[in-house]
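The structure appears below as structure tokens.
Shown here: the complex without one of its protein chains, the others still in place.
Chain IDs A, B and C follow the sequence of writing; residue 1 opens each chain.
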Amino acid sequence: MGGNSFGTLFTITTFGESHGPGCGVLVDGCPAGVSLKTEDIARELRRRRPGGGPQGLGAASGRAEADEPEILSGVFEGKTLGTPIAILVRNKDHRSGDYDELKDLYRPGHADWPWEAKYGIRDHRGGGRSSGRETVGRVAAGAAAKAFLAEEGILIRAWTSAAAGIQAPGPGDPGFDYAEAAGNPLGVPHRETAERILEKIENLRNQGDSAGGVITCMVTGLPPGLGDPVFGKLDARIAGAMVSIGAVKGVELGSGFTAAFGRGSDNNDEPAPPRAARSGLPPGVPALDFKTNHAGGVLGGISTGSPLEFRTAFKPVPSISKKQRTLDRQGTVRDLVIRGRHDVCIVPRAIPVVEAMTALVLADLVLLNRSARV
Amino acid sequence: MGGNSFGTLFTITTFGESHGPGCGVLVDGCPAGVSLKTEDIARELRRRRPGGGPQGLGAASGRAEADEPEILSGVFEGKTLGTPIAILVRNKDHRSGDYDELKDLYRPGHADWPWEAKYGIRDHRGGGRSSGRETVGRVAAGAAAKAFLAEEGILIRAWTSAAAGIQAPGPGDPGFDYAEAAGNPLGVPHRETAERILEKIENLRNQGDSAGGVITCMVTGLPPGLGDPVFGKLDARIAGAMVSIGAVKGVELGSGFTAAFGRGSDNNDEPAPPRAARSGLPPGVPALDFKTNHAGGVLGGISTGSPLEFRTAFKPVPSISKKQRTLDRQGTVRDLVIRGRHDVCIVPRAIPVVEAMTALVLADLVLLNRSARV
Amino acid sequence: MGGNSFGTLFTITTFGESHGPGCGVLVDGCPAGVSLKTEDIARELRRRRPGGGPQGLGAASGRAEADEPEILSGVFEGKTLGTPIAILVRNKDHRSGDYDELKDLYRPGHADWPWEAKYGIRDHRGGGRSSGRETVGRVAAGAAAKAFLAEEGILIRAWTSAAAGIQAPGPGDPGFDYAEAAGNPLGVPHRETAERILEKIENLRNQGDSAGGVITCMVTGLPPGLGDPVFGKLDARIAGAMVSIGAVKGVELGSGFTAAFGRGSDNNDEPAPPRAARSGLPPGVPALDFKTNHAGGVLGGISTGSPLEFRTAFKPVPSISKKQRTLDRQGTVRDLVIRGRHDVCIVPRAIPVVEAMTALVLADLVLLNRSARV
Partner (left out) sequence: MGGNSFGTLFTITTFGESHGPGCGVLVDGCPAGVSLKTEDIARELRRRRPGGGPQGLGAASGRAEADEPEILSGVFEGKTLGTPIAILVRNKDHRSGDYDELKDLYRPGHADWPWEAKYGIRDHRGGGRSSGRETVGRVAAGAAAKAFLAEEGILIRAWTSAAAGIQAPGPGDPGFDYAEAAGNPLGVPHRETAERILEKIENLRNQGDSAGGVITCMVTGLPPGLGDPVFGKLDARIAGAMVSIGAVKGVELGSGFTAAFGRGSDNNDEPAPPRAARSGLPPGVPALDFKTNHAGGVLGGISTGSPLEFRTAFKPVPSISKKQRTLDRQGTVRDLVIRGRHDVCIVPRAIPVVEAMTALVLADLVLLNRSARV
């Protein structure tokens, strides 16, 4: 399976360069009979657009693509056929000229040079395949995965838990409000924090600089038993999926790095009688719940039935308008001032990407689990 | 490909339960002509044994297995044949009786219950397949991968950078000494820190408690160009590989979570003229080096030629001798005191596992890279 | 990897229903730097069109699609980028109304009923995904594979060796002429035989009946050493690839079923000193040729350097205009007379499909072979 494919049963392959004819995805393995409409995909794509939020604040790169998806195959009269679902999004708003001067330069923090070191050839326009635009295919596929998971009662919610150096309250903290995250353009679950982050982002923009951040993702409705030890573990797949997103430099599950500094007696989650009935367990296996969730919903690589929780770290956007130094194709040191439209902080736009990749991991594991027992 | 397999070209499948007849691995895709001896494998296995270090300090669980590997196939007169390499390590030092009372109990922090929720059946003896003993197969396969990588000039070194809540100096910090890490049983690159950690571990043991920690891994000699965007990225594969190791709760590359709180102008690594000649680049692509390495040796999922650097977080050992509460198979709340031999801190024994998984990722990517260009 | 994907390194996933928006393919793993133009793909697609040959004889179904491919990604300035190559062919000449009465009927010899038994849903228009139109994606991908193989000096040629019950001369027989096969619309390597087959096909058409046939494929320029024992053998992959083509009911390599009735002393091909120098062999391995080629160019699943030769059997077209009996969705026995445009004999149009699948197998094995040795 090639480097652009993901999944074992619910599989996807994404395609497209930033300034080529289009971007998209081929989903193979979505079960037949899932309700899926073009609008389901369009809605998710709008969330990753520059200025996709209500007021178009902060995160906007200025590039305004309609991003209208076309379903080319695999859906008939609103239902999936069990055949490959090809989804195409045309690239429309090219300003390839902005990139002409970058043709023979290697931008710091970008894949320009490693890409050439690997392939010997590169589509320099807009970053080519290493552009953030590549996530269009992921998000489109994620919409199909979410449609399938919705029928299983599984719900995925991600938000900006830190950006531009400022941390937002988390679940359980005073002021945390997921509805707020869903409503503001920064995806921050706390109004005042969102405003502080926005102010910081504007300052950075004025300085020609950029910021990173952290996205937290929480999944509810997950049955216990998902995940295939020892290499197809739920958490291993989530980690691989997250770090496959451009700009991601780290991921942690449950108590994560904090757990590494604690004690077993504090970190173990105590099993307890179930708070509610649970169906679907094999004969002879009792239902149970855990009193805490330091594990983040996964033990031994298998879902516990507690919410799956993890955090993903994004580095600051490497395209900054401040003057930098780099090398050109002749190996000469050159000054570089990057023009064009660029995000100061990519984190809010990455929320639907995190959710999409999570949905793809889970859809795959739900299907794989159908073969776990006789 | 099943959940117990890893890799695309240099592939492995591990097998074995903790108290079954044996553990091992099947390596398929190791190129023909690699020098590989049983001793190469035995040496790596000794590093993951309880008390594998010089004085048998701290980390020891007491279970003393000889762990003598047998190569069943794929090697002829000291060279790999290009056929599957099967390696078997017999399980010898069973004390399955220690586990009898755990048969109908679900240990906190262990996979006991999720495992049954998934498969409906479980080998309870010694944790079965979810035991740390499963890593025997990984380490054996890693020895083959390392033998291949050695011929490519690639060197992998991991060490304990934090344990029991105590952080050790890192590369560049005063006192950091990799030779020390290779020499002491805790794998800590600083003698005084090792002694403090050991003292802390003994205190925890006396309290019936346990500890976690962090392993840092650094790879040198890596050519630029390794890694297959967009899902087979070098860092995505490393992250998936690390989190597939039992007890791992997080991974970060380069500046990791710290980068998420910084600025682009600080985080970008400046390209600069190469410090030494570099062969193997495609025609027309200049050699270059980076002045810093916040990226941890990877940009856009492709190796940059700088050292690959990442950190992996391990949770505290869940088997503690302190009294805990849990449920039994009838759903009744029960007291639990875990007997038997258990590590207080698994981190030092996980060092060869981290190295093995890293070697497997890299061996696979080196082979995959042979098909990147015409 | 899903059921619509093929290959390990040079991988493809095809998509599209007969009367949906379009058909196509996503190629992932084609090396960077291969020369590929839209016209290379269009040329192959023309060969599989109804009436694609010079006079549009016999095999024509009447459906006349332009089949203009669009390369959506993966090619930049005439060279492959090493990224996924998405190719789309719009479906234009729908006459879906022809299929309305088939919506609730199960056509004999077609996948209609098994398809519903599997998926519970079916796009009945034009056979949906089980239409011969699905091969558009295969042929488009095959054009990319051929472009890569051409750079390796590998040449694939297939022809109609039997059709409508009439056998044509083979290589070595008097009158065999590959140029003739390439020139006539039936792909038959002998003018008089082609005329006899054409006459027979016209008779069958008048009777409302149909015919099958056999395609022979020969590959020259193949280096020895291709094929991965024991399940990825060259011949095993060819067999799987051939039988994946709709209507195929058998495949044989070299002497095939005839060999099963002969003796070892007759069937063994005698090794002999090489007729020409051969490069690329490992050190210490002498060049050799075989005096005969009963093996069809493969021993132990590995290419021998002799031409690869195999034959593929196609059943008669199941869509016949003669009255048939079948069941409808209510389980009632019904008369059926199939209307619309249908081929009497699909074999000539399947020639580029056989070549495409062969090219895909070989491109994959050429890449895989780069990892066979240190």
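General remarks:
In this section, contacts are C-beta pairs under 8 Å (C-beta built on N, C-alpha and C of every residue); 3 or more make two chains touch, one makes a residue touch a chain.
Every value quoted in this text rests on a predicted model; they were computed, and no experiment measured them.
Checked against the full complex, the candidates C:67, C:228 or C:355 give a single residue touching the omitted chain, namely C:228. Only one residue from B:36, B:88 or B:308 touches the chain missing from this view: B:88. When the full complex is taken into account, the listed residue touching the unshown chain is C:250, out of C:21, C:250 or C:340.
The omitted chain makes contact with chain A at the following residues, 8-9, 29, 31-34, 82-83, 148, 151, 229, 367-368, 370-374.
Interface with the hidden chain, as seen from chain C, comprises residues 1-6, 8, 14, 106, 108-111, 113-121, 129-130, 134, 162, 165, 204, 208-214, 224-233, 235-244, 246, 248-257, 259-273, 281-288, 294-296, 298-305, 313-320, 322, 324-327, 329-331, 333, 368-369, 372-373. Contact residues of chain B toward the unshown chain are 1-5, 8-9, 11, 13-17, 20-24, 26, 28-29, 32-33, 70-74, 76, 79, 81-86, 88, 118-123, 128-129.
Keep this in mind: only the chains that are shown with their structure count from here on.
Of all chains displayed, A has the C-alpha centre closest to the centre of the whole protein C-alpha set. Rounded to a whole number, the gap between the C-alpha centres of chain B and chain C is 46 angstrom. Taking each chain's centre as the mean of its C-alpha atoms, chain A lies 39 Å from chain C.
For chain C, residues that reach two or more other chains under the stated contact definition are 8-9, 29, 32-33, 82-83.
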